[in-house]
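Presented below is the structure to which this report refers.
With one protein chain removed, the remaining protein chains of the complex are shown where they sit.
The letters A and B name the chains in turn, as written, and every chain counts its residues from 1.
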Amino acid sequence: MKAFNIIMIIAWRNLWRNRRRTVLTAGTVSLGLGLLLVFLGIGDGSHRQMIQGAVGLGGAHVAVQAREYQTRGGIERTLSNSQVARVSPWVESQRDGLGISYVLRRVFAAGLASSADGATGIRLIGLEPEPEKAASVFDEKLVRGKFLTSAEETGAVIGEGVARKLELEPGEKFVLMAQAAGSAEIESLLLRVTGIMRTGVEDFDQATVLIPLSTAQELLRLGDSVHQVAIMLNQLDNSEAVARLGRQELPADVEVLSWLELMPELRDFIKIDDGGSYVFNSLFFLIIAFLVANTLLMSVLERRREFALLDALGFTPTRRFLLVILEASWIAVLSVAVGTALGYAGHLYFYHKGLPLDVFYSSEVSAGGTVIDPIIYSYLSWRRIAGAAGLVFALTFLLALLPAWRGAKGQDAHLLGQA
Amino acid sequence: MIIVRLGWRNLWRNSRRSLITIAGIAFAFAFTIAFIGLGRGLVVQLLKNGTELMVGHVQIHDRDYLPDRDLYETIGNQEGCDWKQLIAGLKRRQTVVAVAPRVFGFGLVSTGEQSAGAQMIGVDPTAEGDLSRLVDRDMLARLKPGSVLIGSTLALELGAAEGSEIAAVTQAADGTLGNDLFRVAGIVRTGLSYLDRSVAFMHIDDLQRLLALEPSRIHEIAVKVRDPLTAPDASREISRMNGLPEGVSVQSWRQLLPQLNDYLGLAGGANAFIIGLVVVFVSFGILNTMMMATFERIREIGMLNAFGMRPGLVLLTFLFEAFFLALLGLAIGFGLGALIMRYLSLYGLDLTRWTGQLSMLQTRVDPILNAVWNWKAVVAAGISLWVATIIAAYLPARKAVRVDPVEALRAPVMQ
Partner (left out) sequence: MRIWRLSILLILLGIVTGPLFPQTSQQRAKEIIDRVDRMLRGDSSVGRVEMTVATRQWKRTTELRIWSEGTDKVLVRIEAPKKDQGTSTLRVGDNIWNYLPKIDRVIRVPTSMMMASWMGSHFTNDDLVQESRLARDYDITIEFEGARNGVEVYEFLLMPRPQAPVVWGKIVYQIRKSDLMPVWARFYGEDGELKRRATFSDYQTMDGRLVPALMRMTPQDKPGEYTEMKYRELEFDVKISESIFSLKSLRGS
């Protein structure tokens, strides 16, 4: 064992005997890893922002709905009060464990909004004013007026496109028409605009009207029933786990979905974005590999001389082998340590300050059904760091191994005499 | 000029080291080219996905048609135009790949008790198949006169399926109530909810008749060009074409889809940022390589000094060596890069290998990433690497020439 320790120290010292080589090699790898981590952080960060954005616009991390509501819709496919009643205690019991921040009830329907100046088809969302104000982003997206309150039963928040088509401003009235559940009757309701929102998602702004849940239930003759119980979590990443748990523990007459199933469009968009990133990061990885290999290859001759000396001093092949492995390990450890530190520092910078991409474009941009934030905040999970660091470690180790290996093969005594 | 030749010769005195360095520069440049190419390819792919669904790259309308899409504002005003000839003329152009005529209307579709508002689009099935990816070709081929293709959500609302009979009713251009019966030839699933909810494709002749529009009257001509990035130029050329009807406006996707334009700006910007970082990184890597190479030659430098060569000249020699190194490296790198680009631009990378099958976006997003040349970036990268190489040779060499020749000569090989 003692021999091992000694060799380990020798290996470390060897690194610094040729400080330049070590610094340059480790430096390249570190910088490369640092950049890679920054790329990963920005990529993941932008995706999370997109997901949170979509969730905040009437989506959810986890949703409980009637069976087949997701695939077939239908205003009659509701969750009865008793079904909702069974969800609540489960949520309450899990609130701390699963990190649930909000539970919201919602109703969805199609209708017609008309004013003295025009009419247009709309999608109606009945929601609970106070919790939604905190949980969703609707409130932040208001450009005029205020959000809903439970007190104003006939208040409505409308999308900017709707406001334009109907020529409405906050305080003005319009009539909402919808077909009640399970009947042929058309119900009409007078509403007053409390606020106008601009989400940046055209489809949404052109056709959405938000009203208090109770008002919607009354208009559509739903009684106490709702279409969705939306569960918002503290941690986006827990969504699938919570959904799975819900499926196990809630009765079989309801469907529990995570945002991946609720918003498959977004899920696919992110997947394809990830696919592209994967290609780029791999290519970048290759670039790092080549640059490092290049640096190391040049040191082969030198190393051969070094090992020749050791050989002359009495190092056995086994010991030479060990030395080589430990040297490579040290370089790898050093590079990865510094690289991770660099990458993490970069991540922290973009975590706090964000990457401002709004210099490149002017208005809001949407894709995959949600708005893309102009300022991207980095998000780096330990898993990502471990993954990247691990790969780079393996790469550096292997690359460092090669020239050292070559050098340690022995029979280079003839090199000792050379100048 | 002996210095130049000396520089060149020096390269080959230690061919192993030189070759390694050249290889380093070459590969780094080649991969950077690929990186840049794929980055640009990604932007182009975004552009294609945004436009090739339905919009096309260039569109022709009557000046007053957009944004309200008034039924009466047909191309060539009330008289219409000989659009078949116009389309034939457009197709003959070098840059044009596909051209499709369209008529739009809004009305009611019904299966009797179930009715819903629908956005009716009259198309020429073959032309539309060549141009847009929204509906696949086989589906469009089913669109004979008397049939209709409806969106999936719309079908659900109407309780209609393939083979169902649908009545379409609309306010015709002559004030009457245009109405006719159609058979559902297929259900269209675009993945875009606002389309699936309301779209009804029919044969262009049918819709014209339904809307009481003369055969010469259409609302839109959509054009697909070879290179979507050149669409603005193509649109300008087309607007200067002979035989264009009066009062017409020709626009490219930049004007038709300003949001997409912005998105591309964003993507391009993010791309530039990343490529910038990569080029800096690669330059740093080359710097390292060169520095290592140069430091190893301290003895050489000392020797030259001892021989009486002026430090300035020694330095210059090294610089020329670096110059040639970079030249060779970049040239080979460019060749390699071009090969990689050729493969990537022709075949592309199929991203579904990593993403798995994409259910929702299948029609809308082309999962094959092709590389596209971005000359500006490639040249910038090349210059950057060149400069890096020369600086990398200069710095250590400069340090080395200052060293006392005796010390230099004595320098142990293990340094």
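In the analysis below, a contact is a pair of C-beta atoms (placed from the backbone, for glycine too) under 8 Å apart; a residue touches a chain by one contact, two chains touch by 3 or more.
None of these values were measured; they are calculated from a predicted model.
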Contact partner of the left-out chain, one of A:E68, A:E92, A:E140 or A:E185: A:E185
Touch criterion as defined above, residue of B:I33, B:V99, B:A127 or B:A173 at the omitted chain: B:A173
Residue in contact with the excluded chain [from A:S115, A:S329 or A:T396]: A:S115
Absent-chain contact - pick from B:G112, B:P215 or B:G335: B:G112
Missing-chain contacts mapped onto chain A: 110-112, 114-119, 121, 154, 172-179, 184-186, 188-190
Absent-chain interface as seen on chain B, which is shown: 72, 108, 110, 112-117, 167, 169, 171, 173-177, 179-181
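Here is the rule we use: only the chains that are shown with their structure count from here on.
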For chain A paired with chain B, centre-to-centre distance based on mean C-alpha positions, whole Å: 26
Residues on chain B engaged by chain A in the complex (per definition of touch): 16-17, 20-21, 23-24, 27-28, 31-32, 34-35, 38-39, 42, 117, 153, 156, 191, 193-194, 258-259, 262-263, 265-266, 268-270, 273-274, 277-278, 281-282, 284-286, 288-289, 291-293, 295-296, 299, 349, 351-356, 358-361, 365, 367, 369, 413-415
Residues of chain A that touch chain B when the two form their complex: 17-18, 20-21, 24-25, 27-28, 31-32, 35, 38-39, 72-73, 121, 202-203, 207, 264-265, 267-269, 271-272, 274-276, 278-280, 283-284, 286-288, 290-292, 294-295, 297-299, 301-302, 305-306, 355, 357, 359-367, 372, 374, 418-419
